[in-house]
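In what follows, a structure is listed as structure tokens, so that the remarks can point back to it.
With one protein chain withheld, the remaining protein chains of the complex are depicted in position.
Then we have subunit A:
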Amino acid sequence: MPVKWLLHWQPNQGSTFSSQILNEVTQSIESLNGVKEGTWKATLNYYKPMLQDQANQAEFPREFVGISLLEEPDKYYFVIRSQRIVVEADSSIQMIMESLQSYKCKLSFYFEGLEYQLGDFRLRVGKVVPTHAETIRGVVMEVEYLPISSMGMAKKLMEEFLEIWQEAMSKRSLPGKFVNKELNFEKFGLGDNYTPQHTAVGYAFFMANLMAAIQAGRG
């Protein structure tokens, strides 16, 4: 499948996230003649262990996430970042997890928004919303380069695209910018050929960054 980068919104020092950023992003894409193709959605679920004795919490992974992706409707992905584990499963694995009752989903987020075609690139921009609330907690951007599935081969082109994109965004005087955080997929046993498992790992890291930023903003 095509190489994909997940762009993180990096706010300027002292600024807070505003949903206005989302409007500015879609306007920027449209000003570059991006063609709207439709909507998209992904979900990320945080699982917590059901423990008889909370004192032993440290024995279990602090962060265990399950992710569903629009492009793989019959699949579900698990990521345990601390152990560099990513697993691809059939969607029925969610029913298995529910039956086991050892881990329960305590918090979920939607990523949803619009999809655009821009030359050989497919862009998705979306808001990050907890499923139980309306507050937008962040914005995510997916950039896919359709002709190439090798991450190594696509790197230079993606970097060039990011430069153009950052320049287009800078004209809007927003309190931050989009950045790409390079991930070591090899540690997760993933190769140079891009797969949905790479996307799942990307979203797990994306949310970890976002949660850290939200915590830092509060503190």
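Just so it is clear, a contact is a pair of C-beta atoms (placed from the backbone, for glycine too) under 8 Å apart; a residue touches a chain by one contact, two chains touch by 3 or more; residues count from 1.
Rule of thumb we're sticking to: contacts and distances are computed from a predicted model.
Asker: For the chain that is missing from this picture, which UniProt protein name fits: "Mediator of RNA polymerase II transcription subunit 18", "Ribosome production factor 2 homolog", "BOS complex subunit TMEM147" or "Vacuolar protein sorting-associated protein 26"?
Answerer: Checked against "Mediator of RNA polymerase II transcription subunit 18", "Ribosome production factor 2 homolog", "BOS complex subunit TMEM147" or "Vacuolar protein sorting-associated protein 26": the hidden chain maps to "Mediator of RNA polymerase II transcription subunit 18".
Asker: Just name the one of A:Thr16, A:Ser31, A:Ser92 or A:Ser170 that touches the chain not displayed here.
Answerer: Selected residue, touching the omitted chain: A:Ser92.
Asker: Can you name the residues of subunit A that touch the chain not displayed here?
Answerer: Output for subunit A: 49-53, 56, 59-61, 64, 78, 80, 83, 85-93, 95-96, 99-103, 189, 197.
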